[in-house]
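A single structure is presented below for examination.
Only one protein chain is missing from this complex, and each of the others stays in its spot.
Letters A, B and C mark the chains as written, and numbering starts fresh at 1 in each.
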Amino acid sequence: MANSKFEYVRSFEQTDALLPNTWIVVRVDGRAFTKMCANYGFEKPNDRRALDLMNAAAKAVVADLPEITIGYGISDEFSFVFHKSCDLFERRTSKLVSTIVSTFTANYVYSWSTYFPDTPLSFPLPTFDGRAVCYPSVQNLRDYLSWRQVDCHINNLYNTTFWALVQLGGLSNKEAEKALAGTLSADKNEILFSRFHINYNNEPEMFKKGSVIFRDLVDPDSHKVAEEMDDLAEPVQQSKSQVEKDKKRRSKARVVVEHLDIIKDEFWDKRPWILSGKPGKVPKET
Amino acid sequence: MANSKFEYVRSFEQTDALLPNTWIVVRVDGRAFTKMCANYGFEKPNDRRALDLMNAAAKAVVADLPEITIGYGISDEFSFVFHKSCDLFERRTSKLVSTIVSTFTANYVYSWSTYFPDTPLSFPLPTFDGRAVCYPSVQNLRDYLSWRQVDCHINNLYNTTFWALVQLGGLSNKEAEKALAGTLSADKNEILFSRFHINYNNEPEMFKKGSVIFRDLVDPDSHKVAEEMDDLAEPVQQSKSQVEKDKKRRSKARVVVEHLDIIKDEFWDKRPWILSGKPGKVPKET
Amino acid sequence: MANSKFEYVRSFEQTDALLPNTWIVVRVDGRAFTKMCANYGFEKPNDRRALDLMNAAAKAVVADLPEITIGYGISDEFSFVFHKSCDLFERRTSKLVSTIVSTFTANYVYSWSTYFPDTPLSFPLPTFDGRAVCYPSVQNLRDYLSWRQVDCHINNLYNTTFWALVQLGGLSNKEAEKALAGTLSADKNEILFSRFHINYNNEPEMFKKGSVIFRDLVDPDSHKVAEEMDDLAEPVQQSKSQVEKDKKRRSKARVVVEHLDIIKDEFWDKRPWILSGKPGKVPKET
Partner (left out) sequence: MANSKFEYVRSFEQTDALLPNTWIVVRVDGRAFTKMCANYGFEKPNDRRALDLMNAAAKAVVADLPEITIGYGISDEFSFVFHKSCDLFERRTSKLVSTIVSTFTANYVYSWSTYFPDTPLSFPLPTFDGRAVCYPSVQNLRDYLSWRQVDCHINNLYNTTFWALVQLGGLSNKEAEKALAGTLSADKNEILFSRFHINYNNEPEMFKKGSVIFRDLVDPDSHKVAEEMDDLAEPVQQSKSQVEKDKKRRSKARVVVEHLDIIKDEFWDKRPWILSGKPGKVPKET
């Protein structure tokens, strides 16, 4: 039984390669996590175990795919950035998105019992969807990440105040919502401090800033890197052996999870390899 | 800290909706499964536990997404078909692909210990990639599924003979490969029968035909359904309440895994609801 | 001076092939034609010379591209249909759209003086934009064409009544607009008849029905063609020699412009070659 008669169906497959020389962001989002939070009794406003599990899954993704230059996560979402020179899977959207989503999901489910030892998983299992977006310039990419981090801040300040009003202030959800309608950041800080003696600045960094994942390298040449990065990556091509060498070096580097400001230049200037795609040295272990 | 300054980055998101009124096939493929087979000691040429696990994961996908009308799996791949009238996630490629891949992966990892109780998972975890392809006509869709089932047959006959030569005949992999070079189906059947007293026809149906997953319904109107199906689904629109009603009915139906010929008309004529998208009645339990 | 250094830029070209086995409609629309109508003094509500020029340009397009199976035009727009089995330019969107738009424009500008001998062209010259849309089934395609023809009817009845009120009834544009607000078809027919003794049914067919362009062939097998057409074109492949033979036969056929009802089945049943893509015989000239 030859297969040639049916093989024409392959002609219906359409290519979905992303534009070369652009930064690729794949964002993974929890599906129906509001319901999941309720099912598994996640703590409000932040469940540290749930965030640690997200970070563990994301760390596994970054470790598995050396082409990822940085990851950033808040709540039930995680963004992974491929360098603009990256040619993984010939930049095919479906391959990139599905691989990341699958790796993230596999690790999330696998590591669940580590972070929730007393709460076995049940159906429907936690799942994630994903999508890819291209950003042509370093500025666009940084603005994307800044957008997520500002979102983290806005949501966390709101949620922290909301749940303080409910959990400590005895308000109903509706009353708390009403109390916060129209308030500015300063108002929420004031509510937290004057009514609950909570100084928002002292809240955990992970809650306030989200989680950044990257490779820990050293680079003596760090200075004003962010500004120059669009040029540094031109032209797109690099010798294959150099690409392999860089990939190997990145594979060896330690993947770290931090809770830092990624809006200001400082983060980027100190870690030029993230934007340059040119790994520095692996730091000596001490 | 308002977020408006950065929100322009959303304009870089591009739509990826699939053409309406076409059958959507999302195929999930195991990543680096050759290595995985070796790591976990899958039996050759077929590991029944591994296939049962694939089917369990696929069954969960079909059960979770009532919009899926049929699934078909062989080896480490599974195809899921959305009816051409389906409007799930507004037919966005990334949403459809990532949701299926994530649900499949979650269930595969979660159910692993049921099928491999003595073989704990280790890193890297099993993962899957996926892609979506549109097929405009019922004929194209059936040709796609036929293509996969013929592939199943060709591969399984080859693998069965190859591993008989190696495991029972004492040949090395290279020798077996050489022995089979240029052989036709009839030759392989003959080798199996004359040298190893294996009648290929008696091999398990799951190995020879792969696995079909669908909803078990009854429909008194079944006749020549395949031929008429392009017309039956026109025009694309249906009343929302009817769509909801049909979805509910499908959700209630039992999802079954069978190992049948899906190339011939008989399979489709007997189960008109698969192509019509119009669920018949749930069969009475006896 | 070798060019290899720069040739990498070709990798930025992205494919834009349209899904196989779907009907391709390329619609051409006049750019800024309201202004153009004013500049060149087109008659209201219909300028026969302008429509004849549109038809001449469209006829040249159909004659140049034997792969076009039918064209339909109203006002300053024209739709051209490629058969779903068509593989012209490997179905690349930009090639298809730009070729049709360019051929249409070239002929429009070239033939202008034939239809407007006393009105020389001036800058900016008349231009057209275009787009391609895929329709998976014959029903979708016919619904598209019906949509355009119903639009023709609705607009023409409105415009005929509007300009009767203005030109014959002495109303200002605003007054005419107001007089027609909320009126149904029957009301407009009544206004035309009772106030201006115009029987809308006697208006020229070209104004009421638009213009259909197709090849004049004969086919003894014509019967209920529309219903069967989705199947007739399967599978997509045909032998190359047959494709060439059919193309040649179509090239030889006379291209005709008619003003017919293309909503009802009759038009399609009488001319089965339009949907089947299988040219009948060229009729004997008498």
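Here are some notes:
Note that contacts are C-beta pairs under 8 Å (C-beta built on N, C-alpha and C of every residue); 3 or more make two chains touch, one makes a residue touch a chain.
The structure displayed is predicted, hence computed values, not measured ones.
Within the entire complex, contacts from the absent chain reach the displayed chains A, B, C.
When the omitted chain is restored, the residue from B:19, B:58, B:212 or B:274 that touches it is B:19.
Only one of the listed residues, C:64, C:203 or C:269, touches the absent chain: C:64.
Of the options C:119, C:146, C:159 or C:251, the residue whose C-beta touches the omitted chain is C:146.
Looking at C:21, C:69, C:93 or C:211, the residue that reaches the missing chain in the full complex is C:93.
Residues of chain B that touch the chain left out of the display are 8, 11-12, 14-15, 17, 19-21, 235-237. One chain is missing from the display, and on chain C it is touched by residues 1-3, 5-9, 12-14, 16, 28, 31, 60, 64, 93-95, 97-99, 101-110, 121, 123-135, 140, 143-144, 146-147, 150-151, 153-154, 185.
Seen across the whole complex, the unshown chain contacts chain A at 19-22, 84, 134-137, 139-140, 143, 227, 230-231, 234-236.
Heads up, the rule we're going with is that only the chains that are shown with their structure count from here on.
Common neighbours of chain B and chain C, by the contact definition above: A. Innermost chain of the displayed assembly, by C-alpha centre distance to the whole-protein C-alpha centre, is B. One copy, chain A, sits rotated relative to the other, chain C; on C-alpha atoms the angle is 180 degrees to the nearest 5. Averaging C-alpha coordinates per chain places the centre of chain B 42 Å away from that of chain C. Put simply, the C-alpha centre of chain A and that of chain C have 50 angstrom between them. The centroid of the Cα atoms in chain A and the matching centroid in chain B are 31 Å apart. The residues of chain C that reach two or more other chains are 19-21, 235-236, listed in rising order.
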